[in-house]
Structure formats: C-alpha cells, structure tokens
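Written out below as structure tokens is the structure these notes cover.
Heads up, one of the protein chains got dropped from this complex, but the rest are sitting where they should.
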C-alpha cells in the first residue's frame, strides 16, 4: 500500500545513485555475496507487512545481533550491567583498542565489538549452554523457530578474528572478562553469524517498537524503560563513528551490520529492515542509509 | 495542573538527593551564584505555561546559546555548513584539543566549544554587526525583546578564556577560521553571556518542538528538516561526553550550559527548561539531569 | 679496587635512600623475590671484574633479553629489519596498544613488548628450533654454557599474558606477525624467562662495549656499525617512558627488566649490571637507577 509505493518511488530515485561501496572483505565468507542485493521489509506494530526486492533472502546480520544479546543481558543484570560497559558514543571505529586502554578495559558502549564481547562474557556466566539459550531467546521474541547460527560464518570469522582476540585479551588483562576467552569468543562468533531475511529481522526487532512486548507471544520481553533505553543506546551508538550522521539524516534508532543489513525502529509504529551489501567507509550499508534517509523524510517518521 | 503537580512531586523526591556538585568556577562571574537555586519552566506548543521555583530568575545560559547560533548559521549556509564542522559525538570533554588536531581542524560537532567557534566565525563572515543581528534573531524567535548579552560575563570570560583561545588558534592554523581571531572571540563570548529565565529559555527553544515555526510570530524560523536535524544533533552531542547518559536516562534532545541550565525538547509537545547551578563531573547540571530523568519517566515522554 | 671502593661508597650513601618501590606483581613467580636483594657487577673490556652484594645470585632478566634477540635478528635481517619495527622512542608505557593501532601494527621500537614480539616472530621464521638456537647464541656470546630458560617463569607468564596476547593479535590483524601466535608467544615467554647473575649479565652484554666482538670467543658477534646502533636504540628506548630520565641522569645506553635488573654499557670501557627488585612507577628498578646515576657521576663515565 502506502509504504509499498514509497519503496518503489525511492528505489527509482536511488537507481541513479552511484554506490562505490564494497562488500565486507575481512570475513572471507561475507566477501562472496552478490553486492547488488537489495531488500526492504517494514512490519507495523499491528503486524502489517510491506516489502520490496530481496526481502526474503537470508543474509548474515552480524553486529545487529549485538542489540539482542544486550537485551538479554540487560534483563538478567538490570542496571548493574553498566558497571562493566558504558553507554557513551565511542567517537572511534568499531574495533578500536585505544579508548579501551585509556578507560581501563571498560568499553564505551555495548554495541562496539569490545562492549559486545563483555555482554557475551556476561551471558556465558549466566548460562550452562549460552548458545542454546540465546538462539531460543531470539526465536521466542521473533516468533520464528527456524532462525539459526551459520557455522560456515563462524568458522570464517574464527580464521580472521585477530582484532577481536586482541580486544578480549586486553579487557581480560583489566579484569573485565570473567570466563575463558575461547568460550566467550565462540559464543561471540556464533552471535554474529545469525542469518535472517529482512522480514525476519524486522519481526525480531519489533518488540523495541512496542515498548518491550513481543507482538507474537504478547509476552513482555523487556520492561518499557529498558526497551526505551536500548533504543536510546542504538540512537547514539548503533553506527559506530557514523552515529551522528545516521541520526542527523535518518532520525531513528537503528543498528547496522557488516553484512549490509540495517534495522531501524520508529517507536509505537514500525520496525524496518534494509539490506544492501555494499558498505561505505565507516562500514555501514551505503545504499541502506541513503534509502532510510529518503524514507523517513518522505514518511515524516523521524523521532525528532 | 498536571505538570505542576508532577513538578512538586519530583521536587519532593529530590529533596533527599544529595547534590555534591559545585558551581562552575572557571569563569569568575559564574562562581558567585547561589548554588541552591532551582527553577523549572515548561511551555507547550499551544503556549501553555507551567513553572516551579526560581523559574523567573535570570541566569547565564552559556553553551545553550550554541544551538541558537547553529540554527542561524544553518539557515544561512544550508548543507554547506557541514564542510566546516561535523555532526558526530566527540567522546571527549567540551574543550578538548585532541581530536581537533587529529581531524585537521574540523570540529566533531557544532555544540562543543571548537564547533561553536567555527559557527561564530561563519556568522561574523555573514554580518557587518553580528552581535546585533544575533540578538535580534533570539528576540524574534522568543518573542521577548528584553533578552540581552551580559557585559560582566563577557569581561569575566575574556579574562580566563585561554583554552578557547588555544582552540581557535589551532583551527586558524588549519585554515578553518576565516576572520580575525579577536572579533570571532568577542562574538563568541557575547553569545555565551546571554541571560534568560527558565520561562524565557523554554519559550526561546519552543520553535524546535514545533518543527521550526516560531509560536510567537508564526513565522518559519527553520525548515522542518533543519529543525529535526538540530534536535538530532542535540540528542547526540548536547551533553559532551555525557550525551549517552542523558539520552539513556532522559530520552529527549537537549542542551546544557555551565551556568546550570538545561533545555530539552519533546517534539510536537513541549519545551522544558531547568536550572540548578551545581554541576556534575562532566560539567552538566546534576540536579537538572536527575529531575528530567524522573520527569520523562513519570510523564512517559521520552522520544524512544 | 677503584670500582669496588666506589660501589661501597655509593651503597653507603644509598642506605639512607627510602625505596618505596614494589616488586613486580603481575607475574606471580616474580612477586616472591626478596625485595631487598642488591647486586652489582662491572666487567671491563679487558675482562677485569668488580662486584658487590648479591652479584652472584640468579634473577629473571626479563626484558633485558630483548636486546639479545634484537642483536640476533639484526644480524640475520640487516637493515630490512626496520621495515617491520621502527627505532623511535615510544613516549608510552611498555605494553601500550595505542600507538600500535595508529601506526598500523608497526611497533615504535624493538625494545617495547610489541617490538620484541615482532623480533620473536622473525626468529621463529628463521629457525626450526628457535629456542635452542637462541639460547646457544646467548651462551656463545657470554662464554657461559649454563645460562638457561626458567620453565617456572614461562608457565607463570603464560598464565597472565593477556596484554601480550592482545598486542600480538593486534599486530597479526595488521599482517605484521607471520607465524602461528602460540609458537611466537611460547618463544617470547621463554626469551623473557632467562635467568642470570649480575656477573653473567655484564659478561653477556660486554660485546656491546667492544663494538661487536665477543671478548670470550674473540669472534665478531655483530658488525661495529650494528653494535653501535643497538647501543643507540638502548639509549633512546631502553627504559620505556623513562628513557629520557635515564639518559639525563645516567648518561649510558642501557636496558631494564621487571625482574629489577639493569644493564648499561660504557662503550670501549665496561659493561655494568645492577639488580634491585623494587620497581618505580615506570617499571624500572628504583635503586638500580639511583645507583647508576651516582656511579656515572662519580666515575665521570657518561657518554655525553
């Protein structure tokens, strides 16, 4: 309907947009994706669905999962969580070690790699089988029982995860990692390997548009306050050192992944997922951001 | 009414809150303020008014002015503006020189000192009498003709402005200041010296809750898009290295000043100004943030 | 004789010196050392020996070994070596990751941990049995066949080597480590575990006072030019962020280890080793530096 038309209109506009971005190449398995894939899926809080293009094709959601592990850990730990990770924008790339050294092993926020590793460590502490528990959580909130890890991606990331290994060892040296490094890394790489379609992604994140209630089970996943706070963290930290630019242009809380996916929330209205694998210099989907900027302008749905 | 009751209720709760903050002391003139002052004023987009405590006492709005000079420069320059100043959170204190050196003289955003100096330079380039033009702009959007600079504060800031002089010289060495340093500094110090009451402050910023239309003149001050974008910048950069914390707890775009004032916007609903001179370690009003956190929780008016 | 008397005189002066330093505690095995140990041994280029106190007691030479592995690698690689590690003072602590990130994985110099890890990687590339080859090299230049690794120290370091693991993974992510991380780390930890007495230490380093010729085998260990250049590197980088202070006060090229040892070279005259386990805030032997300052003043043997 309305949204569908807007998707088409904007996509036509973007046809002239020259996208010089490249597919992520530091994870071998990701580099083989067709760079011209493009999908959109919007789910309203009333479970109405609108899509475009490759919306039903699976892709690696990568860092987008960090919001889900954060939600799970926040539920378990409450405000104690913030003793181990801060909520400030980093002002630096997603895998920087600099501030971690200056800040004595406390990551700036839970959505940069260092912060997501601390969150992983917390989940490993809580559960005997953290991978099972986590995927069960994702399936529950999304209502989709087939969502799963991708073992090829896990292996591919493990083969080149030196930077993340550096981060976790640095934090361990400051005492901010409690468990065995290999176990936490295994959990983290699995976390990042989850595959979803745009449709699945927008369904999974819908609970953040409904103030914490899963639209599928009607269960409360998160308290209203926690749900809003996670949106606030996404707004400030969801796009690494491009967070300001995204807020400025798109005006919604959201999260990107190097697989080319972006999810964004318009509270009390909808959740939208976009997928385009070419990344800009900051590591975010180039066409995805472009599309969302035009979309929130056209629909007047920026939160500001 | 409703808001009035909430003000009283929260203020009672805060009575037990131990505020160890200190009044800003690096500007001699500010250090003489009674630290126990406390005022609140909320103005709705329909020009309804609710206040509490010292809401009608003038104080130095300091850095809060930076949003107004940004609005004026954005109107004049359009998107060209962002060639000279970025829109990313800084991750560092308000007067840091470190990123400025790394980023070749381009400030991270227009709300840190370096960015506001660049904005000042732009206004000095545009006008023959920038001080007159700027105060006229502030009077027009607020509908209050008595708002003015405070020459005592200007003199006081000039006597200790070494850090700001360092910032502007560093940017000049990179070619990002076009005018004579003394003229730009004089404009900047005047900008920061403006005095308002909580009532005046909430009226002045109301145009950012009404998508750019001044409620008093019914004139458009800023385009809708520009108005939203300024809110986005406030959300990400309005509280220096406490921006994440403020977004997380309060959930509204806002801006603080070392005079102890905070202004926050709930788009399409209200603008609220709070004043309490004791500052926390990050240089923001301690009780002001505490109050706003309880207020947006109670009224469920976070944008997230 | 002359030196012996000076040792006694200075040691008496130092008796009143209050040493608040602490024994290194981050490696469990090192923390059990008697902090009051104090030994001195000076060997002249004519193989005359002068000693004082605990000069014949073994201790862990730790980072002092980095000069020996550098000498071996420099011999093998020649000036090609400097493509993988620089020769500039770091201005930061011995285990900092900050400059490594900024400098794309190229360590500032071969005497900080990162640099010594790169040197280890190079030796691992050259030899089938690098540990055997290296200890054989040390025994040859010192003429002491009993010098050996200490497996307890190796195990102890491995149990807490998170910071070093962070460093090596960060460099691997930049492509500046060619071999398997575990193999390089094992070599590096063995390197740092070598135990010597003050006497053995001053004999081992004597070749740097004789412009590269081993006084024991009369073989050339290093070219004259390379030998001088290693002294230059020690002068500028041998004491981490206290290198300036050491040069200023002592005026000799030297190297410290967290075991409390220091070795210093007066070219064409002598090599001196001092051992006192209490470390100052920069991680260097507190009393050792104090002694050497008084010693080079008394004997007028600063190179400046």
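For reference, chains read A, B and C in written order, and residue numbers begin at 1 within each chain.
Basically, a residue touches a chain if its C-beta (ideal position, glycine included) is under 8 Å from a C-beta of that chain, and two chains touch if they have at least 3 such contacts.
Remember, it's a predicted structure, so these values are computed and weren't measured experimentally.
The absent chain, not drawn in this view, touches the displayed chains B, C throughout the complex. For the chain missing from the display, the contacting residue among C:41, C:84 or C:108 is C:108, taking the whole complex into account. Among the residues C:19, C:57 or C:86, only C:86 touches the chain that is left out of the figure. The hidden chain makes contact, of the residues B:37, B:58, B:131 or B:163, with B:163. Summary of contacts with the chain left out: across C:100, C:154, C:206 or C:233, the touching residue is C:233. Mapped onto chain B, the interface with the missing chain covers residues 96-98, 101-102, 162-163, 165-167, 169-170, 172-173.
Residue-level contact of chain C with the missing chain is found at 86-92, 99, 108-109, 224-225, 228-229, 231-233, 235-237, 241-245, 247-249, 251, 253, 267, 297, 300, 302-304.
Basically, only the chains that are shown with their structure count from here on.
A separation of 32 Å divides the Cα centre of chain A from that of chain B.
Centre-to-centre spacing of chain B and chain C amounts to 55 Å, using the average Cα coordinate of each chain. For chain C, no residue reaches two or more other chains under the stated contact definition.
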